[in-house]
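Note that this is a trimmed complex: some chains were dropped, and none of the rest were shifted.
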Amino acid sequence: MPYISFESGQLTAEQKKQLIERLTKTAAEILHIPEPFFTVTIKELPDENFGIGGRSIDEIKRNYKP
Amino acid sequence: MPYISFESGQLTAEQKKQLIERLTKTAAEILHIPEPFFTVTIKELPDENFGIGGRSIDEIKRNYKP
Amino acid sequence: MPYISFESGQLTAEQKKQLIERLTKTAAEILHIPEPFFTVTIKELPDENFGIGGRSIDEIKRNYKP
């Protein structure tokens, strides 16, 4: 019954598969609760909708000059 | 002012209308708080982004052989 | 597998029991998904931590003169 919510930018199908599989496995080991009781939801947000330190990821990427 | 967040797979317009109407009505009765004070948000997630027991709904459906 | 998160002020044990039972039943009917697949979590917040229109419930109650 534990519930894991994951928020990030866009992910590939394989990354989402891996997240669901391995976050569940990891948490099940730590809590000693069987894997079938775990729920994972993944929310993919556009770069414009995710901000760090007052600036969006979109803005950070556009201003990044390596 | 109570707040209800609902997460599931894709829903029809009618299902969303019903959820907002009936979850609000039900909760208002239990809490004795008038309906206008309730907020409901519905987050529809793709099958790839919702996992149970370490596997996505997408994967569960593909491997299901009735 | 649908997930319902409920946020409000303090509730009685009976109100929480009713919320879990009846929100699940209502949503299961609307989605045509069996009840065992539903998860409900209830977050009870102090009046100081819940704000409407820029004022906390605590403040609204203190300034209310019937």
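First chain written, first letter: the chains are A, B and C, and each begins at residue 1.
Please note the rule applied: a contact is a pair of C-beta atoms (placed from the backbone, for glycine too) under 8 Å apart; a residue touches a chain by one contact, two chains touch by 3 or more.
Remember, predicted model here, so these are calculated numbers, not experimental data.
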item	value
3 chains shown - copies of the sequence in the complete complex	6
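Going forward, only the chains that are shown with their structure count from here on.
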item	value
Arrangement of touching chains [line / ring / star / complete / other]	complete
Chain A and chain B, separation of their C-alpha mean positions in angstrom	20
Geometric centre distance via CA averages, chain C-chain B, whole Å	14
Whole-Å gap between the CA centroids of chain A and chain C	26
Per-residue multi-chain contacts in chain B, two or more chains	7, 50, 52
Contact footprint of chain A on chain C as seen in their complex	1, 3, 39, 41
Residues of chain A touching chain B in the complex	13, 16-17, 19-21, 24-25, 28, 35-44
Residues on chain B engaged by chain C in the complex (per definition of touch)	1-9, 11, 15, 18-19, 22-23, 26-27, 30-31, 50, 52, 57
